[in-house]
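What you see is the complex with one protein chain gone and the rest in place.
Every chain is named by a letter (A and B) in the order it is written, and numbering of its residues begins at 1.
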Amino acid sequence: MPSLLLRPHASLSHAEALQVAQQAPEILRKNPASYSASPLFSLFSPPESSNTWTIYENLLLACLRTGDNTTARQCLERLVVRFGGSDERIEALKGLVKEAEATNDGELEKVLKEYEEILAKDNTNVPIAKRRIALLRAMGKTAESIEALVQFLDFSSTDAEAWMELADLYLSQGLYAQAIYAQEEALTIAPNAWNLHARLGEVLLMAAESGSEGNPQNYLAESLKRFCRSIELSDDYLRGYYGLKRVTDKLLAANSKGKKPSESDEFTLPETSTIEKLNQAATKKLGDIVRKYDAKDPLWQGYDAGEVAAARTYLSESSQKVLR
Amino acid sequence: MSEQELQINPIVQDSVAHNTKTLTNLHSLTASLFGVGAGILGLESYYGFLFYIAFSITTSVLFYIFQLAPSSLAEGRGVLDSGRYYKGALELWTSGIFNGLPGFILTWTLFYGLVRA
């Protein structure tokens, strides 16, 4: 199944990662160790495509994840043969292998030193800078990691991936306002990314639920808008509809308690009737998706099983509430 | 489409390129084929071009029926509405005629010469 091999590795589940790692020896055997530039050799060896190297990279990550460091080394060797050891991306992968092989904090410190040496020579080395930030975070130095990431974003402010990492770091610290800001920056770079809209909606919802800072009503209103945008950009987006239902449920509950939304708010909420309509639409759509997924409709099997299960439980919970 | 509408409902450029490529490939392939047909039949002057235009439109219709119609109609669009896959209706129905014309003339003259000589 080549599609698993091509997906970004971090989005795979453990079982999928294991599946990928088990394919590694066979793929290594099937493909030649190096690609010759001579046209004569290329006649007899499998063709080289850009996917080949994405696959090697993902195999490397999967092997490290499952603890098969020797196979990972082999994958790395192939990449080094092809791109040379001093390529920025290969350097980052080498560092990654060292990180995985490190057994204690002292060795991790050593890897960190190496990163810093490389960056001292060339501080625009993006992959290594990212590895350093990730390693700092992994070692529990979150504050330093945030600082490094902010510096990194100063010179590379169009890197949506880094903005998302920053948002995640802030979120792990409970700094919702900052996380929302970073997320919005990422959205200005990729304005049509429907999953980022939904993600921002989720963060806003979390901020409203924590209620630590700002007005939760504002957060809810903004979150509602984000979820609406995400489903405007993508029909039948399970995550978007799920979020929309959660937000509208919350808003309706607050309204029925008689809390009047203050008029001076920056984000004005839509009419209660509109919210009700949105809620009904979301419920209907979620029901449709769950039903079609359960009926094994071949055109509706792209959803994540966990997400569908969550939607199913939430739907049954809310329908029980209605019955009471 | 206005700028604002494009912001609200963006167009996927990759898909546009993919669809145009599919259609262009199909038309250049079939155009050479029609040239072969016209050459074998020994058509001359206007009849050759009429033959070509008639078959080009047939190809577009076949393409619509087999590739576009199933999902397009399921989406609730009208018959012969290609809005799901192409920006303008003209792109689907007429662009192929001009794309394939050189290929058609090439094979037409070639096969006319081969068969008649």
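Simple rule for what comes next: contacts are C-beta pairs under 8 Å (C-beta built on N, C-alpha and C of every residue); 3 or more make two chains touch, one makes a residue touch a chain.
Rule of thumb we're sticking to: contacts and distances are computed from a predicted model.
A.B. asks: Refer to UniProt and select, among "Magnesium transporter", "Nucleotidyltransferase", "DNA replication complex GINS protein SLD5" or "NEDD8-activating enzyme E1 regulatory subunit", the name of the complex member that is left out.
C.D. replies: This omitted chain is identified in its UniProt record as "Magnesium transporter".
A.B. asks: What shown chains come into contact with the chain that's not displayed?
C.D. replies: Within the full complex, the chain left out of view touches A, B.
A.B. asks: Can you say which of A:Ile90, A:Leu175, A:Leu233 or A:Leu269 touches the chain missing from this structure?
C.D. replies: If we include the chain that is not displayed, A:Leu233 is the one touching it.
A.B. asks: Looking at the full complex, which residue from A:Ile55, A:Ile118, A:Ala186 or A:Ala208 touches the chain that isn't shown here?
C.D. replies: From the options A:Ile55, A:Ile118, A:Ala186 or A:Ala208, the contact with the absent chain belongs to A:Ala186.
A.B. asks: Please identify which residue in A:Lys94, A:Arg199 or A:Lys225 touches the non-displayed chain.
C.D. replies: A:Arg199
A.B. asks: Per the definition of touch given earlier, which of A:Met164, A:Ala207 or A:Ala311 contacts the omitted chain?
C.D. replies: Residue touching the absent chain, from the options given: A:Met164.
A.B. asks: Could you list which residues of chain B touch the chain missing from the display?
C.D. replies: 9-12, 14-16, 18-19, 22-23, 25-26, 29-30, 33-34, 36-37, 40-42, 44, 55, 58-59, 62-63, 66-68, 71, 75, 84-87, 111, 114-116
A.B. asks: For chain A, which residues lie in contact with the unshown chain of the complex?
C.D. replies: Chain A touches the missing chain through residues 2-3, 6-11, 14, 17-18, 50-51, 61, 64-67, 92, 96, 99-100, 102, 126-127, 130-131, 133-134, 137-138, 160-162, 164-165, 168, 186, 190, 192-196, 199, 232-238, 298-303.
By definition in this document, only the chains that are shown with their structure count from here on.
A.B. asks: Starting from the mean Cα coordinates of chain A and chain B, work out the distance between those two points in Å.
C.D. replies: 41
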